[in-house]
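Single-structure report; data block below.
Missing here: one protein chain of the complex. Every other protein chain is in place.
Let's look at chain A:
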C-alpha cells in the first residue's frame, strides 16, 4: 500500500465539476509565469515558503518596509475578532448529540492524518475520528470516495491534503465535492499550492495549523456562504444591479488610476461585485474565474479586520495561478459603515505606496462624482418589481456575456427565516443537480410540491430557476415566466453591462 506522498498526480478529474465551475486544465497563465513577472515572482516562488511563515507568524509588516501601521498580519486578525453573526464552534463538545446533529461537518487533514481544520469542534478533540478517516481513505485507495448513510460522507484528496465532508443536507456527492474543492482553494488562497507541496515534501507530518492559525474564521465564513449564497451554486458572481452609466463611470475611474504591476482593480459593495477592471497586456485573455472572485469576496467579508485603515496582504488566486502570490491592497472607502470596498491586486511586493496613491486618486474621483451616495441608493431586486403575483423568487444566469454573472431577487416572505432560506436553496440545489446530471441532463423541470411550485429551465441562452406559490396553475406559471423574461430583457442594460474592461498598459 505504498502511497505517493507527493500527491501531485491526483486521480481527481475535473469532469465531475461540469456545470459547477468553469474549471479547466489550462488554469495557469503562461505569460504571467515567464515574461513579465521575472524577478519579483521568481524570487517569491523560491522563498515564498519562508515568506509565508514570516507573514503569518505575526511579524510586523513594517519590518519588511511594507508600511501598514503597527498591525500584525490581517489574516491572523481574523481569528481574534468576533462578529456577532459568527458563533465560534471551536469549543463544542464533540460527543454531544448537538454536535452530531449539525447539518454539515467539514474536516481537513494532512495525508499523514494530522488534523488541520474542523468546522465544528476543535481539531484536537477530533483527532481520533480524523485518524479513522485517514485509515479509510488509504484503505480504499482510489481517492474520491463517498459513503452514504443518513449522512453522505465525501472524501476528496488534493495533493497532500485530505478533505472530508459529512453532510445530512441531501446534496449530491458532486455538489459536496465541489464545496470541498472550494475549501481547498481557500486554503490555497492563503498559502499557495506550491508551498503546501514543498512543505509536505520536506516534512510529511508537518502541522499545517501553524501556518493557518487564526484563519478558521475564513473557512467558517466560506462554508456559511456555500450554504446560504446561491451564486456558488450557479458558479457565477452576483453583481449589484447598477445603471449602465454608473457602472461605466466607476470602471473609468478605476481604469485611470493605475500603476506598473497593478493587474486587477475591483470594487465591491455589500459583498456584491460592482466592477472589475483588468490590465490587458499582462494577462491577455485570461480572466478571473467566478470561483476566485467568490474566494476574494469571502476573504474580505469574513472578517472585520479589514475595516480599519488600509491592508496590504499577499493573496493567491487559486484558479488563476495556484502557485504564486498577488499582493492585495484592501481598503473600505466609506468608514465607518464599511460597505464599499476597494481591492487592488499587484504583482509587486514593494508597491504599497504606489498602490495606495491609486486609491487616493480613485477616492477623489468618486467623491467628485458623488459615487458613494449613488451606490448606497442601489437596491437588490425584489420580486414585486417584476409585477407577477404568483412568483416568489427567481435566479437567472445568462450564458452569452463575457463573464459569469447571475441575478436573483431577494428572499422575502415566506422565505424570511434562515431555515426557510436554506430550504429554498436546497430545493434549487436539487433541481440544479437533476438538470445538469452528467448522464441524463434535462431541459426543464416543473415540480409541484406541498409548499411551493418550482420551475427550472435551461436553454442555450440562459439558466432560470423560479419559485411560485403551490396553487399556481401551469398556465399562470407559463405566463409568469414569459413576463419575467421580458422584464429581465428590459433590465439587461443594468445586468449585462458588466463586462471585463481591459485597459492598455501604460509605461
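Going forward, a residue touches a chain if its C-beta (ideal position, glycine included) is under 8 Å from a C-beta of that chain, and two chains touch if they have at least 3 such contacts; residues count from 1.
By definition in this document, contacts and distances are computed from a predicted model.
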Chain left out of the displayed complex - its UniProt protein name, from "Electron transfer flavoprotein subunit beta", "Nuclear pore complex protein Nup85", "Sodium channel epithelial 1 subunit delta" or "CCZ1 homolog, vacuolar protein trafficking and biogenesis associated": "CCZ1 homolog, vacuolar protein trafficking and biogenesis associated"
Which residue of A:112, A:125 or A:147 touches the chain not shown here: A:147
Hidden-chain contact residue, picked from the options A:110, A:129, A:157 or A:192: A:129
Candidate in contact with the missing chain, chosen from A:243, A:367 or A:442: A:442
Chain A residues touching the omitted chain (full complex): 11, 100, 105, 129, 132-133, 135-136, 139-140, 142-151, 153, 166, 168, 170, 173, 430, 434, 437-450, 473-475, 477-478
